[in-house]
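All protein chains but one are shown at their positions in the complex.
Should a chain be cited, it is by its letter among A, B and C, assigned in written order, with residues numbered from 1 in that chain.
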Amino acid sequence: MTDVSSVSANMSSLPANASSASANMSSVSASANTSSVSANMIEVSGLTKAFSGGTLAVGGLDLTFEAGRRHAVIGPNGAGKTTLLNLIAGELRPTAGRIRYNGRDVTRTSRVKRSRLGIARTFQQPTVWSTLSVADNIALAAWPHSKVRGKWRRGRYRSLSESCERYLETAGITALASRPAGALAHGERRMLDIGMALAADPRVLLLDEPAAGLTDQGVERLLTAMRALPEEVTVVVVEHDFAFVAAIADTVTVLQDGKLLATGTPTEIAADAAVRTAYLGESGAVPDAVEEVV
Amino acid sequence: MFSSRVSVRLRAAVAVGAVTALAAAGCSSSTSSKSSAKGDAPINIGLITALSGSNQALGPDHLNGFQLYLDTHNDMLGGHKVTLKVGDEANGGAAAVPVAKKMIEQDHVLAIAGIVATPTIQAVVPIATAAGVPVVNTGGRPTVKDVSHLWTMSFMSTDPGSSMGPYMAQNVPGSVYAFGPDYQGGYDQLRGFTEAYTKAGGKLANDGGKATFTPFPNTTDFTPFLSKVKASGAKAIYCFYTGQNAIDFVKDWSQSDAKDIPLYAAGFITEGGALKAEGQAAAGIITTMNYSPDISSAANRQFVSAWSQKYNGEAPPATAMYSWDAASVLDQAIAKAGPNPTPDAVNAAIKGMGQIDSPRGTWQLSADTHVPVQKWYLRKVEMDGTALANVKIGDLATIGS
Amino acid sequence: MGAINTHFVPALDGVAYGLLLFVAAAGLTLLFGIGGVLNIAHGTLFALGGYLAASVSDGSWSSAFLGLAVATVGGTLGGGLLAAGTLPLADRGHLPQALLTFGLSLVGADVLTTVYGTDEHPVVIPKSVNGTVQIFGHVYPTYRLMFIVVASVLALAGTYVLGRTRAGALLRAAADDREMVGAMGYAPWRVHAALCGAAGALAGLAGGLGAPIIGPGPDTADKVLMLSMVVIVLGRPGSVLGAFGAAIAVGEIETLGVSISSNWAPYLLFGLMAVALVVRTFRGSSAVGAGAAAGAHA
Partner (left out) sequence: MRIPAVLLSRPVRIGVPGAVLAVFLLIAPSSFDGYGISLMSKALALGVLAVSVSILAGYSGLPTMGQAAPFLVGAYTAGVMSTHGHTVGVLQLLCGTLVAAAFAAATGLVAIRTRGVAFLMTTLALGELTVTAAGEWRSLTGGTDGMYGITPIQPLPGMAALSSDRSIYWFVLTATAIVIAVVWWVLRSPVGKLLLACRDHEARMRSAGHPVTRYQWLAYVAAGALAGFGGVLMCTVNAYVSPDDGSFSNSALVLLAVVLGGATSPLGALLGAGLIVATQDWLSGPFPGHGPLLLGLMFIVAVYALPDGVAGIRFRAPKRRGGPA
């Protein structure tokens, strides 16, 4: 399990060819796994996003992400994975369809409000406030979610900052605390981005390709951080790296051309013929990592 | 990496500083006054005029008239060699405050001449008055609270209109449509006209019986305003415009529905450069002015010939004449103020001045308002030789109190 | 009928004035909308064109055409200078360019008044178009009527060039995505220089054509800049058709608007401009915003 990065290199080079895959879609229905006791944390129905120029990034998607579980969303490039995250986080407004969060309709809720309701996210391109220090980045990310009053005062802010030290530790960037975030290397910046998402004390954590560009060590740390997350936090990870997905996910959702292709446990997905054809390539040659999981 | 960024910044700051220092060096060398005094101790005179900003078309005449007097009088006023300190009032008002302060505090000027725009007067006069320095003003004159140190060579802003009002009431067979620009000088000019005109029995053709004010300085197209004139049935137009507004108004008038309706105006509309730019469009415009280059007097001949010699045979505009008079008044007042003139002594000497012999004829300063009591002339734009000129066709009233 | 009669000339004049503003603003909207350069010195190029045309005009047709040619060439050279000045700033977004061109406009104004003096320069136009014509019982200047025709032809030509030619397609592509033009094999600096030159040429030509209406004088540059800014904001930067509509609207406000209610005229233009800016952003598809994005991401 330690040699994940080399596997991910293999995976990403797979052809994303999937023309005749939808035939088998009903074989893996979205409701197959919803028999568990936990409530649906995120529920999207008929979710559609069309961009100017007519590109349909997400087309009539029906999905549920159960509370307290680790979900992964995979699929070839252009499948609509990041768009789905952006729609859930409120960065984008859907063209049609509804999004429910914890039983509440948030389709038209602003991203600020959604963040305050407990949806936190990281970005494909790690996004930080570059002129501020790493510690300040974490503290400002925690700010809207902290119950401390009067944070604009120096003393209160300092105590907020101190209470955030554990996120620095979790992300493994304690040593960088006083560096300006703009001066960080790519991997460090990604860990900071994740630390910022954790600092928001989320109920739903949306991670957009968190392992991309990380060293082995970084991936290891990321996995540790994710395992250390409280049970009740719902995690949705968009990821190319199937090995990584297999290592953390309870359920895997496969998207293709903005539509749902399959849902299941990593094992089921790895074994699914339609997924193999669509995502893993015509040849059906399954990389070691997948076999290992199976 | 960080240190190199800082050093770039330092170097750049040093570069900017060096430019500043160079320019400062340049200015300090150019300000060193040439004190080759013949006669008494050299004196400084300030001249504030618009050399940039929205009034810059009017500025140079103020400067050139004063300079011409100095050129023809051996650079002397009242027997003292004069250094002229020129300042830019730019858009008027706030920009002129430091200019005036510099003249008073640093150059120790004996008097300040010039000033184009009325806001500049309002900003400068309190400062000069507090310092006891007389202001010999050559632009239009608004109402000012304390006139103890303000002496106007031109006219009260209401005067041109006051001189034309009764004439038009008698000679225009019907109502008159009145226009002006939307700023204080415009209101004063039009108030002068409408009050005198209605008092003499005239009736304005404008909607609501009040003069129309066009947005300033953004109006470039007067056609829509002029198309209302025709509809109103007015028999004549009276307007006050200067600079670019004047040129645009005249051009638009000459090609509009209102082109058959005679245009009367305060004289600035066809003064100097404006008349050149308007060309044939200005033919036939009747104006009121306290000056016309064709007045026959010794003083005027001297002035006109000096001006046309220096400026390619052109006729001098009235503004240059006011400035010439400002220099002439200062010349006499400084002479009277003794060998070591002080601003106070000059101010007192101006106050005691009686009749002033000027290219425009003789005039004197009103004891109350410190504005000329003078004769106004009726002029018409006609061919004079090969070029259009403001030709005197009659006398209007003598105005001033 | 009475009202139509009263407002006929202002309405017609609004078209002429609007078309003048369109020609004046066309270069600015191209350069800003497509090239991402907010050129505060645009009015200065217009004034330069006017001065140049005025300096050669003597009332003959040949001098009139020579004037237009000289004005266009002068504007193009000015645009070239602008290109050279802004090229090193290409990666630094809008603000440095705006500050630079503001500085250039201050310097340019000083140079123009030093060379040409502070008096307005008359343009002597050929006798046959210097008179007036009768339209429905109203007197109207021949030149403005001719201007309406000429400017309409220019507008059509511009629309054709942008819509139907290869150069136009390239420009539209550049407006959408400047990196793509690079990918198509055109050096970015060439596209930049061509845009600046074309915008300068348009400004110079507009100055020469418009000189008999907005004469070249010390105020001309500021006036044309402000009105052009209003036009490009109302019409969306980069959109020739939008600029056309906006220019006619501004022309009508400046003529018909003041003829109906001169009290509100001073507020109307900038009020509309602010509203347009805000409404655009509300709709979330701000062309200005996208321009800023292009600048920020370039």
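To be clear about the criterion, a contact is a pair of C-beta atoms (placed from the backbone, for glycine too) under 8 Å apart; a residue touches a chain by one contact, two chains touch by 3 or more.
Bear in mind the structure is a predicted one, so any value in this text is a computation, not a measurement.
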For the chain omitted from this view, which of the shown chains does it touch?
-> A, B, C
Among B:Pro126, B:Pro166 or B:Pro262, which residue is in touch with the absent chain?
-> B:Pro126
Which of C:Ala11, C:Leu106, C:Met146 or C:Leu170 touches the missing chain? It is C:Leu106
Of B:Gly87, B:Gly165, B:Gly272 or B:Pro293, which sits in contact with the chain we cannot see?
-> B:Gly87
Missing-chain contacts on chain A, rising order, are 51-52, 55, 57, 78, 80-83, 86, 89, 91-92, 110-112, 115-116, 120-121, 123-124, 127-132, 136-137, 140-141, 143-145, 151-154, 157, 196, 200
Given the full complex, what residues of chain C touch the hidden partner chain?
-> 38, 85, 88-89, 92-96, 98-100, 102-110, 226, 229, 233, 266-267, 270-271, 273-274, 277-278, 280-282, 284-286, 288-293, 295-296
Kindly note down the residues of chain B that lie in touch with the hidden chain.
-> 2-3, 5-10, 12-13, 15-16, 19-20, 23-24, 26-27, 30-31, 51-52, 56, 59, 86-88, 90-95, 97-99, 101-102, 104-106, 118-119, 122-123, 125-127, 142, 145-146, 182-185, 187, 216
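As a convention for this text, only the chains that are shown with their structure count from here on.
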Averaging each chain's Cα atoms, the one nearest the global Cα mean turns out to be C
Return the distance between the CA-based centres of chain A and chain C, expressed in whole Å.
-> 49
Distance-wise, how many Å sit between the C-alpha centres of chain A and chain B, to the nearest whole number?
-> 74
Would you mind writing out the residues of chain B in touch with chain C in their complex?
-> 52, 54, 56-57, 59-60, 182, 212-215, 217-221, 223-225, 227-228, 231, 243-244, 247-248, 251, 255-257, 259, 272-274, 276-279
In the complex formed with chain B, which residues of chain C make contact?
-> 5-10, 13-14, 17, 109-110, 113, 117-122, 124, 131-132, 138-141, 144, 213-215, 217-219, 223, 226, 254-256, 258-259, 262, 265-266
